[in-house]
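Sharing a structure here in structure tokens format.
Missing here: one protein chain of the complex. Every other protein chain is in place.
Our next item is chain A:
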Amino acid sequence: MSQINIENQIGEAEAVNTVGTGASEEISHESTLYAEPIGHIGNFTITNSVFTTWIVVLIVLVVTLAIKIKAKKIPKGIQNGFEIIIEGAMNLADQVTGSKKITAKVFPLAFSIFIFVLISNWLGILPLGGFGLIETTEHGKAFIPFIRSGTADINTTLALGIMSVIGANIFGILSIGVWKMFNKYVNVNAFGEMIRKVRKEPAILISAPIMFFVGVLELIGEFAKIASLSFRLFGNVFAGEVLLMSMSAILAYGLPLPFMGLELFVGFIQAFIFSILTLVYFTIAAQDHDEHEEHNEKDKSTHKEQALV
């Protein structure tokens, strides 16, 4: 784990320290893999990432309330922009799902994920790292910033990843049914087919166990999806924060600016990727593999008939 002491933030940190520690002792700031606690409510530890997420909720509350109050049939100002974003995003979602019906159901969730992740990512980039607490630890005094990007905490990204994957599976159950969804992971149908078709197609003795194993792989793949979604986002955002801190440590004035721009872009891209992947997972979950295969077989036979004609 890398430990970065940022000397030039110490003065700023002392300025906001309400405890009053005295300037003689050196205050270190570690860039940790985990979110640092800044308070407690009963048993619940409030970390800086949770605090930042509350700010995200507050920002969303203010903006959405403003939209709700000011929304009119003839749009003006912010509503115009919001409508353009919604329309563009819905068209993009349509292209991903390939179905307006699925888009109508999944879009609110994917859009919410995008907004939540985007604001969380961008809040971490804001130069508010100087505001925080100075805590006395066994290694000395340590500076804990109030603001840490919500997505720079694995708890947040893991929660989002789990919600996305579980949501996709629930959506799949609602779309194609429990039995078909169950067969995706535990392919009982493959064995049934094997018993029925073994005389006609002996090769099914090999393909059916493979199909069953593919189902197990699919099940493992669901956990891989959670891991890939959460660690990709966490890794990118955390690395961005470390990069910005490193640049600030080298030269606090000017140097971090291009990297901030880069991180704004990375934050946008990561939010975009997360929401698009969620859309893709939901779309895949809503597709019936058997119907898809039957459709393909029909297409093939039609093509053959046409070729014969």
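A few remarks follow.
In this text, a residue touches a chain if its C-beta (ideal position, glycine included) is under 8 Å from a C-beta of that chain, and two chains touch if they have at least 3 such contacts; residues count from 1.
Methods note: contacts and distances are computed from a predicted model.
Among the names given as "ABC transporter permease", "MaoC family dehydratase N-terminal domain-containing protein", "NADH-quinone oxidoreductase subunit J" or "ATP synthase subunit b", UniProt records the absent chain under the name "ATP synthase subunit b". From the options A:60, A:92 or A:280, the residue with contact to the unseen chain in the full assembly is A:60. The omitted chain makes contact with just one of the residues A:132, A:150, A:172 or A:256: A:150. Across the entire complex, the residue among A:38, A:93 or A:115 in touch with the chain not shown is A:115. If you put the missing chain back, the residues of chain A touching it would be 33-35, 43-45, 47, 49-50, 53-54, 56-57, 60-61, 63-65, 67-68, 71-73, 75, 79, 82-83, 86-87, 107-109, 111-113, 115-116, 150, 153-156, 158-160, 162-163.
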